[in-house]
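Structure below; questions to follow.
One protein chain is absent from this view; the other protein chains keep their places.
Right, chain A next:
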Amino acid sequence: MSAISREDLVHLAQLAHIEMSDAELDKMTGELDAIVGAIASVSEVASSDIPATSHPIPLTNVLREDVVGQTLSIDEVLLNAPDSDSDRFKVPAILDGE
């Protein structure tokens, strides 16, 4: 059975703010399902006594002292900004924010 339905993909596309055509949705549904299936095969190998991990290297406590370093200049900060005003990024008014 499919792990990813077409509805799931529509939902994901909305969450990711990606516009997708019907043809793309049809194609991607199958492809994404195959990807999820491939990753799911990991759980066939991993038994319940193996803890989940989010990092391949067993490092912990990579911490930094609280010391101020170098910041970017305003020109550098705004280098990639499509638009700016008064040293700030200028963005379209977006209504559904918090």
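In this text, contacts are C-beta pairs under 8 Å (C-beta built on N, C-alpha and C of every residue); 3 or more make two chains touch, one makes a residue touch a chain; residues count from 1.
One rule holds in what follows: contacts and distances are computed from a predicted model.
Participant: Quick one: the chain not pictured, UniProt calls it what, "Protein kinase", "Electron transfer flavoprotein subunit beta", "Aspartyl/glutamyl-tRNA(Asn/Gln) amidotransferase subunit B" or "ABC transporter permease"?
Facilitator: Cross-referencing UniProt, the chain left out corresponds to "Aspartyl/glutamyl-tRNA(Asn/Gln) amidotransferase subunit B".
Participant: Taking the entire complex into account, which one of A:23, A:45 or A:72 touches the absent chain?
Facilitator: Only one listed residue reaches the unshown chain, and that is A:72.
Participant: Counting contacts across the full complex, list the positions on chain A that touch the omitted chain.
Facilitator: On the side of chain A, residues 11, 14-15, 17, 54-55, 57, 59-72, 74, 77-78, 80, 85-98 touch the unshown chain.
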